[in-house]
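Here we show just some of the chains, and they stay where they sit in the whole.
We call the chains A and B, going by the order they appear; numbering starts again at 1 in every chain.
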């Protein structure tokens, strides 16, 4: 992990582990409405890996994504410095986090590595800042306001 | 726990434990915007108790409540039959789950016991069905549609 923290890159072993755990997480998906299962695994600087799945609601607006679930687990357990998140679905495509999740995750930094895994383990890799460029973030709320 | 499951009521010991764990969960709150800390603890039929705190976002709409966090933890770990949820804040009042959380939780049944704990441990108790009467739920989406 030390090497990972220094280089800012995951080892192949860790990438494989992230994929496997995201795939496990996917099996717990509660998605009776979309039938679209998503799993996520988040690697924290502590070395912990947190799993999450999407959890849907009959009122669609209360649906929570896999990435949010994984981050909520970590943060609510006091683990809040992150290295990488991996996401996987049942489709043969590199499915990327939705905009809600990108916004939700940016709260903890823009350098996060984001892996979009196909079910076969192949992936595309991003940094969160590239998925949510010129993001709206915590700093913006602190800016001085004009005329009010 | 067997007695609890049969009677549908918590013992005083369990109520106390739910309060204590919700209070622990509260200390992990990430609420830089509202400064309003909330903790939740969910007792599942498995006997597990899951903790959650509120986690806010600079884009307020991505804020997730303590109850959602606790339920997401449970569901994403395969635990999805629930007995009771306890909620507590830093205010000397019986703060009740918001409507989003009531809707989110109703996905797993309306008989859920809901405890609103003051910081001193005193509480008000409800059933979820009384907090969200005539709820919109999973069944509604399955109803036949007219004229389309």
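Here is the rule we go by: contacts are C-beta pairs under 8 Å (C-beta built on N, C-alpha and C of every residue); 3 or more make two chains touch, one makes a residue touch a chain.
Predicted model only: the values in this text are computed from it and were never measured.
A single sequence accounts for all chains of the complex, and while 2 copies are shown, the assembly in the file contains 4.
Just so it is clear, only the chains that are shown with their structure count from here on.
Rotation angle, chain A onto chain B, C-alpha superposition: 180 degrees, expressed as a multiple of 5. If each chain is reduced to the centroid of its CA atoms, chain A and chain B end up 24 Å from each other. On the side of chain B, the complex with chain A involves touching residues 25, 28, 30, 32-33, 51-53, 55, 57-59, 62, 64, 68-73, 75-78, 80, 100, 103-104, 106-107, 136-138, 140-141.
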